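In what follows, a single structure is set out as structure tokens and then discussed.
Rather than the whole complex, this shows some of its chains in their spots.
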């Protein structure tokens, strides 16, 4: 549940633009890394103080400043002052309960994304907030903690392979968003495999544990949906061509990310439908089993109840009970019982209950 | 239920623009407070009569007139006359059954909001209507009773911290709407925690009380949805930039409130989905338990019914029953019974009922 | 059901524009009333013949012609000829099975509304069709029978209170639509109270009658929805400012009616949600009760079945049954029975069935 | 089912524009009828060969060519050549599995409609395809077999009543569409009456047959919906005023058909809702009955199980059972039994099970 509603109430009543870190503190100390490159050169540094990154601000090379750790409000504030970021934007960066969104402020574009991880222990999805600020010559990214998803992009830049070094800041922004969205597929595949396993288990032996797993999966899908759905709008805004900082040559790449996002949403919806179908199967299988149990009870009871009654009648102690005196009375009674039993079985057969 | 439909029928048939207070009388006497400020100065007064606030009308400073208590029709009428408010607007102010809406009348903008409180006693949400009239130089707010939500805004103005004193009337309007929306998060968190507790209780022992709580929560969500959904449209209209009284510099703040409103609606929808899932879990848990009970009955009955029948047979009083005379007859009968019982148990084991 | 589909089949195959009265004849004789007024004067007459109302047609005063009773085709035809109404419009007026709609024919605007009444006897909503024709200087209204809703408007005009006398024909049209929509709130309140009563009864004793009432309510909501939903589009068209006969000054009033209509639809949807929730509660309460019944059966049966079996065993008439000879055999058997019973009770306690 | 998917697979792989009749052959020989009229004159002929209708093509009078029977591909092809119809259109005419649609090809407008009949024997709706080709001076209609719905239009033209003779080809097209849509109401009324009967039967005795009927009705509604829904778009396109061949004077008539179509769709939706409600009522009634049955079993079993046990105890054959010797032992045992029974009844009363 805490995933669905993060504690943002401590912000209520404060002046808008007041920076308060909402969320867990996931790293000890915030870390600032700068990567500066163009077609010819590449340079990577870890910074001690925020001020060191200011010189990169106006250089024509592409500068990527990455901050891991959001609890250090001062760093965020200094960056905000240096790059002239609106306080409300800074507030959104440190509030990790935000939903994906895009804000175009002409001088820079602000993007909030959700990085999703599959937590094996709890079997559920955890999200981390990634914020991007896209300026003229530099891109600032904020993460809750150092993530391994961006390291692949970093590697590609360093090696200078593909389009990566030739593209500008907007291409870098695309590459980061693409890395985040690509990671969603890994989570979907994990769930896809689990659902497949569940489906097989469902056919062989429907236990309450399977039911629980189905419900758990459904909840995960609600959560995934909540995280991914707004992203579609974000990417759609990016590719619509109305943002000055996005060059036309980047559009085809954004169209690709958009396709992936739609594909993710599509798959989530399909999995939800499949899970609903599994729930129906579980319920009807259980109810079928129950019916079978009840039938056995009914058949046993219905066959033996009249027989037991007959035995009871001849167990009565009346003085004068002529049948009791008959030599073949006992065997006659037994025959009657067998006859009644066979009749009942025939009746059930005709009713197709047996 | 009275929350869902307030008694507005006493208005039916009256001329439009007739002022009738719809709702409970929540304070004894209406109270009028005026706050007047600009960048340099700040002044707060409690007024005895409505007339005292008229001088503020044309001054270039920002004036915030707050009225607590709507049952005093005369005060509303006097304010209406002074600020030249349309009678239909005045009617909407005193009708607390109104849904959130925005009306732009060029000279002023009229906004209806719903302030929500969590009532611990009944465990349900109560709403109060807040109306704002945004004029050129002043903002008039109407509340059903003195609320503590606005007092924080008042405090911020007094201290002159942040953007608050520098912004105009439109910024003040934003600040009040923001305070109202921020308060929604507190309610959602309260519910979120309760749902979390319910979820845990659901796993350990699903009692009918939990079912009742889930249904109660679902109803609260319907109510919340009804109150918050129209607000989205109100804030969207505000930020769309078509209202002359809203300056462009306030737009980014309104975009922020809009995000929060969407976030609230999103969360309500997610909670509804989670509650539906819980209902399903409850029902299937109960049905699982029931099945287990029925199985025990069936197994007990099915094992003992044939045994009791055998005992019944040898309890019959027929004169000639050869088995009764046999020396090991009794122990033979007992063995047969044990054999039948063991067979049944094997049968159930094979059917995986045990 | 006849409410959902009125017999319109007798019209099939006829030429378009053929006047046929669809619906019940609700009054004996049609009645024509004329009210003519402007700011200074007021005049009300009941007319014998249709021709008497023709002189009012071109006068600059506001003229309201009201016809009660639609089965008299000739009157409708004469009015149609005099005011130059298209035959298809006349056909729609006498066909009371029509859904709310608005048609702008430049010279006049045609509006169909549904007047709703709560019928106490059947506990269900009845609808009556009201058609309005709004011309340059006069408004013609058609009702199935004399309604008390319009009489309040008539009273307001006579007394000359409020805006009523000052407004033009379009304001009169607004006043009538407003009277109709205001009446919906009374019906919703009636249902709201009944649902509240049902809700209380549901908690104390869920009888099949309550179930029936819930289903009845749900059906009423479907009917209400069907009647009110299209009205929203009608009022939205009116206020959109594209109709030449509606003056701008009337727009704020129409916006008010629009708000009310949306409020009505909102409330219907909320009530439907609440009713669905009640249905769920009913079903789970009944199923809980059933489970309890089954548990009692199972516990009783499961405790006594083995005991009865033991009694049966010692009721057998075998010659040689050593236990029968023992002095304390009987009390031993009783002790064993008590022991088995106590064991069962412990077992059930551990399973939390008791 | 064959209604839902007609065999169109024999077309797969053929060149577009290849004429293949899809559907049953419903008449022996195709029949061509021509009606030619204007304000003054009227002429009706049955034609032997297709060529006979060519002279009418360019005449300024309104010409209506009607073809009954679509399996004769040559006739369709000849008409196609004469009036210069695109092969794809001809293909659609003979493919009776098509959904309603409108295609504007400037020189002519092509409209596909579904004529619906209620088949009493199977109690279900059958559809027939009607295609219209609207040219400058003539209208060509294609039917699967001679229908009685168009004969009423023919009659109106012959008699020259109403607007019919004065209108042009577009009015004729309207008249035919109107005739088709009006016929839908007859089907809806048939279903409406059946649903009403079902509803009454549901209250008195809910048998599985009623359940079957409800399911049957629901399926018919799915089918109706599928047939009527696309028609709405067709009529909306016609009245949108973008089709050159439709004159403005016909617009008000098309608006009328549009209203009827929306009314039909509305009614289908309402009936679906009502049927869903009936299904719920059936299920809960049956479950209520079942609960009652189970209660009777439980009460009977629970009362007699302890009594039978007591009887069993005193039926044991132990040598030493002191109670058996007591003079009032028997009556004492009976009293205990009565006491236990009365206690159980009281217990059930308190639990409100009796």
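Letters A, B, C and D name the chains as they come in the text, with residue numbers starting at 1 for each one.
The rule we apply is simple: a residue touches a chain if its C-beta (ideal position, glycine included) is under 8 Å from a C-beta of that chain, and two chains touch if they have at least 3 such contacts.
All values derive from a computational prediction rather than experimental measurement.
Every protein chain here shares one sequence; 4 sit in place, and the complete assembly counts 5 copies in total.
What we mean here is this: only the chains that are shown with their structure count from here on.
Chain D is reached from chain B by a rotation of 145°, derived from superposing Cα atoms (nearest 5). Residues touching across the chain B and chain C pair largely diverge in numbering: under half of the numbers involved belong to both copies.
In whole angstrom, the spacing between the mean C-alpha positions of chain C and chain D is 26. In this assembly, the C-alpha centroid of chain A lies 41 Å from the C-alpha centroid of chain C.
For chain C, the set of residues that touch two or more other chains comprises 294, 297, 301, 305, 308, 312, 315-317, 321.
Under the stated contact rule, the graph of chain-to-chain touches is a line, running from one end chain to the other without closing. The set of touching chain pairs reads A-B, B-C, C-D, using the touch definition from the header. Residues of chain B touching chain C in their complex: 1-2, 4-5, 7-9, 11-13, 15-18, 86-88, 92, 97-99, 101, 103, 105, 205, 208, 211-212, 215, 218-219, 222-223, 226, 230, 279, 283, 286, 289-290, 293-294, 296-297, 300-301, 304-305, 307-308, 311-312, 314-317, 321, 323-330, 333-334, 337. Interface residues of chain C facing chain B in the complex, by the touch rule stated above, are 149, 152, 156, 161-164, 175, 178-179, 182-183, 185-186, 188-189, 192-193, 195-196, 199, 252-253, 255-256, 259, 262-263, 266-267, 270-271, 273-274, 277, 280-281, 284-285, 287-288, 291, 294-295, 297-298, 301-302, 305-306, 308-309, 312-313, 315-321, 352-353.
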